[in-house]
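Contents: one structure, followed by commentary.
Complex shown without one protein chain; remaining protein chains in place.
Read from first to last, the chains carry the letters A and B; within each, the first residue is number 1.
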Amino acid sequence: MSNDDSRRAMLEKVMKDHGYQESALLEILHKAQELYGYLDKELLMDISGSLNLPPSHVFGVATFYSFFKLKRSGEHVITGCMGTACYVKGADEILKAVEREYNIKRGESTPDGKLSLLVTRCIGACAMAPTIIVDDEVIAKATKEVVLQRIKQVLGGT
Amino acid sequence: MCCSSGCAPLGAFKVLKAFEEAVKEFGVERECKVAKTGCVGTCSVGPAVVIEPGDFLYQNVTPETAREIVRDHIVLGLPMKDMLYGNKAFFEKQHRLVLRNAGKIDPSRIQDYIAMGGYSGIVKCLATMTPQGVIYEIATSGLRGRGGAGFPTGQKWGLVARSHDTPKYIVANLDEGDPGVFANRTLAEADPHAILEGMLIAAYAIKAEKGYLYIRSEYPLAIQTLQRAIAQAKSISLLGDNVLDTGFKFDVELRFGAGAFVAGEETAILASVEGRRAMPRPRPPYPANSGLWGKPTLIQNVETLANIPIIIQNGGAWFSKIGTPRCTGTKCFSLTGKTNNPGLIEVPMGITLREVVFDIGGGVPDGRTFKAVLVGGPSGGCLPDTLLELPIDYDSLTRVGAIMGSGGIVVLDDESCMVDTAKFFTEFCVDESCGRCTPCRAGLTRVKEIFDGITTGNSRMEDIATLEKSGVYIRDASLCGLGQTAPNPVLTTLRYFRDEYVEHIRDKTCRAGKCFKKEEEV
Partner (left out) sequence: MTTATVALKIDGLEVTVSEGTMILKAAKDNGIIIPTLCNLEGLSPYGGCRLCLVEISGSPKLFPACITPVSSGMEVTTQSERLTEYRKMAVQMLLAERTHICSVCVANDHCELQSLANQLGVDHVMFERNWTSLEIDSTHDFLVIDRNRCILCTRCIRVCDEIEGVHTLDLKLRGKDAQVIMDLDEHWGGSCSCTSCRKCAKVCPVGAIYIEGEPVSHTKHKDIAEFITERRQRKWKQ
C-alpha cells in the first residue's frame, strides 16, 4: 500500500469509528492534520463528502481554529508562546530577533521552506517563561542567544 | 519526582532515570520507591523532588545530585539541607484541597488515587444518597463555578436536574485558554481521577449518561494522562454501562480543542463539541434546558469538578466553613510574572492580594518595585498597590473592575508599562473574538487601533474619552463573556493608571521605557 493509501485508510477508519457523524468533524480534522501535516483543499473536499457536509461548512470550521494549518509548514517549526507570562518576560523580543535573523514575519515560512515561525497563545508552562518550542523541544527560560543558537543547530542538520 | 509539563523541559525525565539507577546501584529498591507524580507548585525551581516520609522537597535537582540524594538521604538517612527548598512561606498560606493529591500520587496509577480515598465519593452517592441529596450537599457547600463567572454550582445542577428532556449531558471544560494560566493543566496531569470522579457524581445527580471532557490540543501530557485514567476507570467498572454493578451508566469521551480561546465560553464549547465553529450563541435558551444537540447540558470547569468528591466525602457543611461565607472553598492560581516564586498555588478564598504577592510570591525580584497585579487574565483587571488589601473573592474583584477568571495572577514591576499591558490584552481578545457581534468584533479592534496610536506617538487626548466610551459600550452590549470582559484591562488601567496614558499621549513618554522604541533598539 502506498504511503498515501495507508494514510487515507487510517483517516477512513477514524471517520468510521465516529460513525461519519457531523459532530466528529473536529476530531477528523485533527487526525487528518496529524496524518498529512496540513489540510489542503482536496483533503477538505474529501472529508466534506465522507461526512456528508457542505464544503463551505467544513472550510469554515477548519479556518476558525488556529491549530489547523491549511498550508504546508516549513521543515523546522519554531513556535513562540505569547502568553501573558511569556510576554512579560520578553518573549516578543526573542520572536523579533528570530524574525530579523531569518527575514520572515511570524506566521510565515522562509522561501526555501526550511523554517516556519509560528505563535501560539499559551502552552501552560508559565512559570518557565519565556518558552520557545523548536520542533518538538520546549526551551524553558529562553533567551535570544540560546534560541538563535538552537535554530542554527537544527538547520545545520545536526 | 514531578514529571509535569513544567519540570519536564527542565530535564525531569533524565533526573528520574538517574534516581532509578542510583536506587539500583545502592541496592535500596525494597526500601525506596521512585515514582512519577504531578506538580507540587514550585515550578521555578524544577526539577522538583519530594521524599516521603518527612515531606522533604528538593529543588533544582540534576542527575548528579540525584545520586547524592539517594546516597546521603536514603541510604545514610542524612537529608541534604542545603539542597532543600527553603521557602516555607510559599506553602504556609496555601490550602491544597483541589490539588490534594498533586505530588503525592502517581497519576498513571488508579490504585494510588483509590488508596488516598479516591472514588469513595461516588460509592457513597451510589450506595447511600439520592440524586436530590447529592445536589443538596453541593448547594450547602456554597461552591461556585471556578471557570470564572462564579455561578452557584448546586443551583446549576438543580436547573439541569429539573429539566425533563433526555438524554442529558455533562461537558467538563478544560479549555483553559487564558494565557498565563496552567491550573487546569496541572490538575489533569497530577490527579486526573479527581476530575473523572467529579463528573461521575455530577452525572449521578442530574441523571446524565454521557460526558465530554473538552481539552486543548496544546496540552499533550494532560491528554495522555486523562486517556490512561479513563481507560483504567473503565477497566474496573467505574465508567461504562454498569458502574460498579449498580445499573448506573456513565461514559466519558475526550474532545480536543484546536486553538480558540472563545471555545472556553459555555455555549461556544457546545458548538465545538457539535463539530462546528466555536461561536457563542445568545441565551435564552439556556444550556440547562437546551444545550448539546438541544438537550439539557451541564457545563462545568474541571477545577469545580475536582472539588466535588471531597464535598461528598466530608459534607457540604464542612466545605462551607473554608474561605468566606459568600465565597466558600479554595481557588487555584497560576502566579507568574515579576515574582520571586512563580508557580501553581491554591489558597482559601478571602486571602488578600498582598498575602499572595508578598508572602506566598515572595515579592518582586531584582530589587525592583511592585507596580500592579493582573487578576483574571485578558478578561481581568490591572490593580495597583492601593488595592493590595483586597480579599480574593468573586464579588470584591468584580467591584474593582477585575474578575476571578480561571485563576491567573501576574505580578508587574516598574519596568512594565500599563498602557502596553492593556494593549497586549486587547490584542489578544481581538485575535480570539469569534466575530459574531458588532461591539466585540468591530469595537474592540477600534480600541486596539487607538492603542497602536498611543504607543507610537500618534494619538490625541480625546482618545482617552473614546477608549472609555467604547470600553463601556463593549462591556454592556457584547453577546458573550469574552466581549463583556475584554474591556476590563482598558477600563481598570484608565481608572488606576490614567497618568501613564496622559504621559504617552501628551508627552510621548513611557515611564517604564517600553514604548516608543525604534525597531533597531529592540
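The rule is short, and it goes like this: a residue touches a chain if its C-beta (ideal position, glycine included) is under 8 Å from a C-beta of that chain, and two chains touch if they have at least 3 such contacts.
All values reported here derive from a predicted model rather than from experimental measurement.
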Please identify which residue in B:I51, B:I322 or B:A477 touches the non-displayed chain.
B:A477
One chain isn't shown here. Among B:G117, B:P282 or B:G513, which residue touches it?
B:P282
Only one of B:S108, B:Q227, B:T398 or B:T445 touches the unshown chain, namely B:T445
Against the hidden chain, subunit A presents residues 41, 44-45, 48, 54-60, 63-64
Since one chain has been left out of the picture, which residues of subunit B touch it in the full complex?
260, 262, 277, 281-282, 284, 430-439, 441-443, 445-446, 449-450, 466, 469-470, 473, 476-479
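Definition applied: only the chains that are shown with their structure count from here on.
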For subunit A and subunit B, what's the span in angstrom between their mean Cα positions?
24
Spell out the part of subunit B that touches subunit A in their complex, as residue ranges.
5-6, 8-10, 43-44, 46, 176-182, 185, 217-219, 255-261, 263, 272-278, 293, 334, 336-338, 342-344, 374, 377-378, 408, 410, 412, 416, 424-425, 428, 431-432, 434, 522
Provide the residue numbers of subunit A that touch subunit B in the complex, in ascending order.
21-27, 29-30, 57, 60-61, 64-68, 82-89, 93, 96, 120-129, 131, 137-140
